[in-house]
Every structure is written in structure tokens, then in C-alpha cells.
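Note that one protein chain is taken out, while the other chains of the complex remain in position.
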Amino acid sequence: MLLPLSERTKNLISKLENFMDDFVYPNEQLFDQQIKEMENRWTIPSIIEELKEKAKQAGLWNLFVPREYGEGLSNYEYAHLCEIMGRSLLAPELFNCNAPDTGNMEVLMKYGNDEQKKQWLDPLLEGNIRSCFTMTEPQVASSDATNIQSHIVRDGDEYVINAKKWWSTGAVDTRCEIAIFMGKTDPTGPRHEQQSMVLVPMNTPGVKIIRPLTVFGYDHAPHGHAEIHFENVRVPITNLLYKEGKGFEIAQARLGPGRIHHCMRAIGAAERALELLCKRASGRVAFGSPLAEKGVIREIIAESRIEIEQARLLTLHAANKMDQEGAKSARKEIAMIKIVAPRVSLNVIDRAIQVFGGAGVSEDFPLAAHWANARTLRIVDGPDQVHLRDIGRLELRNY
Amino acid sequence: MLLPLSERTKNLISKLENFMDDFVYPNEQLFDQQIKEMENRWTIPSIIEELKEKAKQAGLWNLFVPREYGEGLSNYEYAHLCEIMGRSLLAPELFNCNAPDTGNMEVLMKYGNDEQKKQWLDPLLEGNIRSCFTMTEPQVASSDATNIQSHIVRDGDEYVINAKKWWSTGAVDTRCEIAIFMGKTDPTGPRHEQQSMVLVPMNTPGVKIIRPLTVFGYDHAPHGHAEIHFENVRVPITNLLYKEGKGFEIAQARLGPGRIHHCMRAIGAAERALELLCKRASGRVAFGSPLAEKGVIREIIAESRIEIEQARLLTLHAANKMDQEGAKSARKEIAMIKIVAPRVSLNVIDRAIQVFGGAGVSEDFPLAAHWANARTLRIVDGPDQVHLRDIGRLELRNY
Amino acid sequence: MLLPLSERTKNLISKLENFMDDFVYPNEQLFDQQIKEMENRWTIPSIIEELKEKAKQAGLWNLFVPREYGEGLSNYEYAHLCEIMGRSLLAPELFNCNAPDTGNMEVLMKYGNDEQKKQWLDPLLEGNIRSCFTMTEPQVASSDATNIQSHIVRDGDEYVINAKKWWSTGAVDTRCEIAIFMGKTDPTGPRHEQQSMVLVPMNTPGVKIIRPLTVFGYDHAPHGHAEIHFENVRVPITNLLYKEGKGFEIAQARLGPGRIHHCMRAIGAAERALELLCKRASGRVAFGSPLAEKGVIREIIAESRIEIEQARLLTLHAANKMDQEGAKSARKEIAMIKIVAPRVSLNVIDRAIQVFGGAGVSEDFPLAAHWANARTLRIVDGPDQVHLRDIGRLELRNY
Partner (left out) sequence: MLLPLSERTKNLISKLENFMDDFVYPNEQLFDQQIKEMENRWTIPSIIEELKEKAKQAGLWNLFVPREYGEGLSNYEYAHLCEIMGRSLLAPELFNCNAPDTGNMEVLMKYGNDEQKKQWLDPLLEGNIRSCFTMTEPQVASSDATNIQSHIVRDGDEYVINAKKWWSTGAVDTRCEIAIFMGKTDPTGPRHEQQSMVLVPMNTPGVKIIRPLTVFGYDHAPHGHAEIHFENVRVPITNLLYKEGKGFEIAQARLGPGRIHHCMRAIGAAERALELLCKRASGRVAFGSPLAEKGVIREIIAESRIEIEQARLLTLHAANKMDQEGAKSARKEIAMIKIVAPRVSLNVIDRAIQVFGGAGVSEDFPLAAHWANARTLRIVDGPDQVHLRDIGRLELRNY
């Protein structure tokens, strides 16, 4: 890769790869089995807690914490780790590096006051509780943030919240204790100053988890994606994050690093799929020779390698630009990887599924689950169309 | 469409469309709900049996039965009905037109003796029992039929069967009573005369349903896809279908009409997705205007319409050629639609999902489930690669 | 193909195919050579006039003339002939079936008065003169017909014309005697009633051929594509076609059959390319075996066959719909083939070029020239984007 990595980062990469080999891949099937056998699908299987403990001991914990809040890694450095974690759907949580908690922790680090940090950030950093982020709404096209209809109305020392939200990832998890809630405090204000963010403990009266949603048939237990209704939910005004009217700004700030993480994980998933594809092709015989010796299989392997290399370089480039010049300056690059990485990941995984045949769409290999995951990336944080529009507009600014 | 349809067919189309509007679409959510609430997911929800009764009364029953076995429709005519049924995953069974039972009934009509027909074909035609087809094996690339490893060994008046099979659709259904089993009676014979087909009642000792398989996250209850092991299963030699060594021939004959059905259903699913897409785009507003007024949305609608029209014409053309000249003569056309129809269906559904955002990958609309279904079509009955190879080879024969 | 053809049409197809084999393909290289050796590239090589005579004798002349103006063929029938002619860039003129003369003759048949027909239509039908159509303008996006800036100003019994036009195909040909000119007679009228069409003899003072244009590196001699300036060109008002304000209507009417012709010729070019590809692949050896035995070559052959079949069916379907229900009713179908046929033609020819290597981009085979031709089809009569927009809009009308 172009820019050299620090010794510390190389060391973390090596440790992380070993951890994946020793503890993650061998336990993927066990995780699925434990989930199936749980009485309550939304509680955590024991293997997760065991492996979290091991990861802490191995010094592979909270790797995402940005440099600005401690002795963390740069985005460029962390991106390399993120790719490795993305190879298994199981992995990110083991290192306390899973969405949406990482984004929520970053928000708390950057915009939370001391009291908020103590109450919510600390246990999140410990991995003792989980959190969710409630922004998307079922009744409007939420890619246009100004469409948001949720109300946050001040009443004395309290905010009164009424809203219907969905796709609140992690909210079904029984360990989820806190939601970062986005709604409008000033529906008639300037377009990007109407919104605010408020901390809402999940056990506040009126917070109702309506149902878990599925993604291509997967419920993603134990975390899940919830439809949540907020009915006259009251929280003290001290639960406001930062300032009123800053919801959009916080949301934007949350997105930058989050997109790097999503994209590098997607690339990790693609790399894993290509590895599985190559192994399968080497071992299966049809019409007289191993699949790996057939020209059409070699071409899809080559196309996959080409796509992955380019997506990785672009994502690392975006990460580095964000490190050097800030998220705003890297806006075009970040929009580009949001298009490219999921697309490449879907392509490669789909090719692997095709080579695996029926096994590819089943639970016997992680391909179908990775595919469903990657497919949602073309929607979350704004659909492809919104990002392409942005890139086009930024490009045209020069003319 | 190019060739005119008979009055009878037009009449069936009209009745079927009405039935879909009146009874099928309005009950899709109810079906999902009944499945969720069943104690045993593999038993049939009451809504299905109610609607089957209504379909019988409406004269919309066993429409697939080929002209050669009664007063049935031509492939060209039935294709039109198949498209309509394909619009809902619920529909085909309501009219006793669902795979794999239709294919199995065709095999029994064509290759079964009177006794076999009486015992298995009659109740299948009544919709009282279900059947499965066991061909694919987990341990070999089954797209190359000569790879099949299952043994059928004659022992006196019995065949002794040992095999591991999977992706036996419908086998998990508690109503499934009979399997058409493909295995080798003569492993050293000429490549395409080694295989035979045998009827195996599901309650025969040694028939073991190991587990239901999933397709992406769907288990497709109540029918399911099973991994089945056959351990020293014994059936009388009178259970042989047709003759020893004719398994490959029967399998080939089974495929022709089945592919037309699969493809027309896939086109129906695409048409449904495009309809949903257009409705959604007309009703959602983002960045100041309805999605339907945006150029990029109009382009994906146009591309979808273009793809669907072409796929439908090609499939109808293949059906007509099969009617006129027989399946063998239409071999290239049938291979072509096997490539085109799933591809188009996946493209259109994927675009619809993108317009729906989170709702598109969820259970709230039939898009994600249709997508997963269409994805398997690129694998079942041989992966794309096998069909492309065949088309290329047939084309090159002219030179 | 789905709808049966009349005996007469089958007979024409057979005669035309024989003519192509006997006289067209064997003379393609001679034509190129004669053009190279002409003193004036814009005069007709002798081989063309010889073959025109032969085609007349063979009864293969003016096949395009629509049924409504004589005993012509339906669009559906003629489409089959058009495909065959499209296989050679040389062919259409030999049968007096080349653009833009066919479109111009149709306009004269439908909108010309007796005097206009006698003067211009008759010699065009004889193949004694050639014509051009001047609509596109260099200074505006001409896909939006309302952008047209050319003025037609009435002055007593004359129209005075001032305009800059380009891409007037055939205008450089020394035999070109008449232009159908489109300009605005009423720049402030309703959007689609501002334009009129006027007949302008090429020898009228003020008609200046500025230069021949090239398409990639081809000048398409002897016909060429001209930039023409009209400087105070005066023609009698009797040269008006039909009525003032009907220019847009005439242009629209001209397009329907023209698009069928363009598309079927594009499909013919694709079919020729696939034939050349297969022959080449059968005869060249690389890395130990003929190209035709390699899986990747078989796949591109298969994909080509699949694309061609679908494009042909859609185009024939559009032609038939135009026959049965009129061009207006077939508007969506005609827009669709305008997208599909050039796209498929480009894909297939490009694949053939790739198999031919250097020979493919050279003059030794007709591939590169066909490609350049097909590429312009994505632009002429409106770029793809305009047609996709229309299809999308028509589709959305149902919602």
C-alpha cells in the first residue's frame, strides 16, 4: 500500500489477524447455533462475551477511538484494522468496534458533556451496554434530512418527544440502554438548523419497540433493527446533546469516519468472499476439470481482484485525506467510497455465491449473510443516488 | 404480444388477474403472519387451504397440465398465466401450479405406469399431498449430472438406496409424501445412462430429513428446502420410473417446461417490482420533488421496462418454439431464457429495493423475498455458466 | 419468429440473401478501393451503379415503400429485409433503401403535393438523385426540437432562409439535389407549431456546403455528412411542405419507420459481427487450442446471441405494433428499440473486434466501420437520454 504504516499499526494488524484465525472464524458456526438455541434471540450468546474478554486481554479493544480523543489511530491506520474485522460479521463487536455504537461513542466524545460521558460513554467504552441511533423514519424519504417529522418540544425542564422511527440498529438487543434521538426542535427554522439530538434512555416511559425488522429474511439477532415509536416520551433538557439546532451538524460529523469503517468492512467481506471462491474453485470438479482451471472462473477471480484493489486504494486514500485535511475537505472522496465499496463487495460476494451454488445462498458459508449486509450499505446513510448527485455537483463546481 | 391468444386463454388470464387482485395480494401479509404464529412452521397455514378451494371453484386449478395430457394449454398460452402467478410468492400453490410438484406431476404423467399414477399422481393433482425431487448433492458440483454419487443397488425385488441429497424443495412440508429420487444404478455405464429415477415414499425407513436450509435469511416455510440422507432405504423395484438408465433422459424432459415456468414467474416478479417502484416513486418526496420526477428514477424505470419487454418476448418465443418444434429443437432458446429472465428479474427488483430504501429489504413489501427467490434461479437447474457454455457451443456448431 | 410471414416476404428474403452473397459481400473491398482511387471522393463509384442496376432487375428495389403508398410491405415484413441489408454498409443504397433518402421519400409521399412529388419524389424513387435532411444545428442541443434557431421568413412569394445546419447526411454527395429544410416560421408560436419544412434545391444561391464532417476517422464518402450554411437563401413559397407550423409533426411522422429501419440494420450489423467472430474464433489458435474452445469466448458468443435475439424480437414487436395500431400507439416500443438495438449492436461488434485484435480495428473487416456507424445511432434522432426519459414518463402515466 502506498503510505507506510507505523510499527504499532503493523503490530495491531498482525495480532488482529491471528485473533481472527484463532478465535473468530472457528466460532462463526457456534455463534449461529447459540443464537438458534437461545430462549430469547435478543440476548447475547455466551461465545460473544467470552471472546470480548479475550480481545480485551489481547489489547484489541476500542481500536476505533480517534487520535483526537486519546492515543488512538489515524483513520488511515484504523482502516486497515477495519477491513480485517469486516471479514466476519461476528468480529466487530468482539473488539467493541461495531456500528452504531462506535458512531454513538464518537458523538458522545465530541459533543457530550462530562455528565453525559460519565453516564453513557464510559459503560459503552467498557462494552457493558449497547446503544442505538434513531434517525430514519418510515413515513418519509429520510435521505433528505429536512424531511424528518419527529418533534422534540420543550415543556419546562423537559423535552417531550413524539416520533416514529425505524431501522434503529441494535435497539432490539436487551443490553441496549440508550438511544441518540434526532428530531426537530424548530420546524420552521433554517433547513439545517431545525434538528437537535437528545439522549433518550431506552427504559423511559413511552419508548416502544414495535417490532424487529428483517433484512432479506435475516433478523440480525441479537442486535436487530427496530421500529420504535416514541409516544410523549419525556427527558430532562440536560439530555440535549451539544446545542439546539445542531442535530444536522452532529449527524454530518458522525458520518465521515463511519463511512470509512463501513467501506473497509465491506472490502474485508469482499476479500473473504474471494478467498472462499478461490478455495471452492480449487476443490470442485465439473465437466472434467477443477473449476479453478476454467477460463470463465479465472476471469471472475481477476475481475474481483481488480475491483477490490481499486476500492481499497480509494478508501485508504479517502481516510488519509480525512486525516490530513479534515472530513469536509474529503467530502467528495467519502461520497465516492460510499458508492464503490458496497458495489464491489456485492459484486465479489455474488460471484462467490455463484461458484458455491446452493451452498452459497445457505447458512453453511457466510456469503449470503455478508451479501444482505452489503446490500443495505447502498441504502444506509443515504442511497447511492444521493451520493452520486453530490459527487456530480462537487465536480461541476470547477466549471 | 405477437401471436394471438385463444379466447379460452384470454378468459383464464382475466379470471386469474381478478383472483390475484381479490384474494392473493390482500392476503400476503396474513400468510406471513400465520406462518409466524404456527406452532409448526412446516404445516400449511389455513389461508392457503381456503384459497386453494376458491381457486378450484373458479376453474383456476392445474392450469399447468400440458396439452398432451388432456385439454391443457400450450406452453405459449400457459406462459401468460405463469407470469401472473409469479407476481406473488403465495400464488402458484393456490392453483396447484407450484414447483417442484408441477414438474413431478409431469414426470408421472409421462413416465409413470398406471399404478404409480393412481397412487401418487392423482392425490397430487388434487392438491392433497406434496412431493419433492431429490437430485442435487452437497458433495459434488451437481450441475454436471455425471458427478452424481448416489447409489441405487438392486437387491432381489428391492432397490437399496444410499445417498446424501440437499435442496430438495418442499421436502420439509409435513404434507410431502413422495420423493422422486435420482441416483446411479450403473456407475460404470455410458455417461448418460448410469442414472435412474425411483419413487421413494417419504415415510420409508432410512429417509432422514437432516435440516431445513435457508436462502439468504428465508426458510421458505411451510415448504422449505431439505437436506435429506437416504440410509439403506429399501423400495420395491416396481417403484422404478420408466426404465433403468433413463434417469438423465427423464431429468432433461422435466426441465423444458419447468424453465418456461420459472422464467415467466421471474418476469411476473419483475413486473410486480416495477409496479411497486413506480407507485413508491410517485408518492415519495425528496429534495423538493417527487422521486418520479427525477431523471435518474425515470431512467431506471425505462431500463426496467426495456429489460422486461425483451425477456418476456424471448420467453414467449421459446415457449412457442417448444410447442411447435419440441423441447430439443428449442434447446438454445430455453438456455437463453434461463440466463435472461432471472437476470432481468434481479435487476428490476434490485432497483425497486433501492427506491424503497429500508422498506425494500424488509418484510413490509415482497421485494426482498422475491429477490432471494430470483437469485436462486441463477443456480437451480444448472448455474448460468453452464447454460452460457451450451449456448456458445450450439452457436458455434454452424461454423 | 412469432408472427408468420407472407410467401411474398419469404421470397424477398431469400432473393435478398442470395443477392448479398453473390454481389454485396464480394464487392465490399472493391468499393473501398474505388473510393480511395476516385479523383473526387464525393462521386459514386461505378460498382454502386452496376449493383443498383442488378438489384432493380432482381426486383429488389424500393422495398421500403410503405403499404399505404402502393403494394408495399408492412413494417413488420420490411423489417426482416432491413436486417439483411444492415449486414453491409454498402447494401442499403443498392436497393434504394438508404437513409436519409427513404425518410425523405416517405415525407414527400405523405406531405408533398403533386408538383413536389413529380419534381423530387420520382427521381428519388428512380435512384437518379439523392437528397438530404437538414435539421440538426451546431449551436444548440438539437435533441430538443424547440431549440432550433433557423429562420424561415416569408418575403412576398418567397421564403428567405438563414441557418447553420450540420450532420446533413448525404449532402456532400455530388448527386444530392434537394434538401428538406426545417426551421422556424413562427418563433413565438406554441412550442410545437413554430417549425415548418421547406424544400430547398441544393443549387439555390446561398446554400453553402462548408465542410464534410467525420465520424471517428470516417468521412463516409461518397455520401458524407455536411455542415451547411444557408445565407439569405430564397425559395418560392410553393416549396413549403404541407402547411406552416407543421414541421414538428412531419418530423415526428418521419421518425417512426426510420427508427425501425435503423434498428433492424443495427441488428443485421450485429448478426454479421457475430458470424465473423465465430468464424475467426474457429480458425485462430492461442495458448494451445482454438479460441472457439475457450470458455470465455463461448460466453461472449452466448451473450451476443442472447442480446441479438431479444433486440430483434423487440424491434419486430414494435414494427408489428406500428402496423396494427399506428406509430403513436407504438411510441414507447419505438423509444425502447432506439435504446436497445444500437446498444446491442455496439456490444456485439466490440466483442468481435476484441477477438479479431488489430484486424478488428482496421479496414480489413467491416467491424470498425460498423461500430462507428452504430455509435452514431445513440445520438441521431435524439440521444439515449431523451428516449429513456420518454419511456420513463410514459410508464409513469399509469400511476
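Every chain is named by a letter (A, B and C) in the order it is written, and numbering of its residues begins at 1.
Rule of thumb we're sticking to: a residue touches a chain if its C-beta (ideal position, glycine included) is under 8 Å from a C-beta of that chain, and two chains touch if they have at least 3 such contacts.
Note that the structure is predicted; figures quoted are calculated from it, not measured.
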Of A:180, A:322 or A:336, the one touching the omitted chain in the full complex: A:336
Residue of A:241, A:255 or A:278 in touch with the missing chain, whole complex considered: A:278
For chain B, residues in touch with the removed chain: 294-296, 299
Residues of chain A in contact with the chain not shown: 1-3, 274, 278-279, 281-282, 292, 295, 297-299, 301-303, 305-306, 309-311, 313-314, 316-317, 320, 332-333, 336, 339-340, 385, 387-393, 395-396, 398-399
Where the missing chain touches chain C, by residue: 136, 138, 140-144, 147, 166-167, 213-219, 284-287, 291, 296-297, 353-354, 357-363, 368-369, 371-372, 375-376, 378-380, 383-385, 388-389
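Here is the rule we go by: only the chains that are shown with their structure count from here on.
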Centre distance in Å when chain A and chain C are each reduced to the mean of their C-alpha atoms: 53
CA centroid of chain A to CA centroid of chain B, Å: 36
Chain B-chain C separation of Cα centroids, rounded to whole Å: 44
Residue numbers of chain C (touch at least two other chains): 295, 299
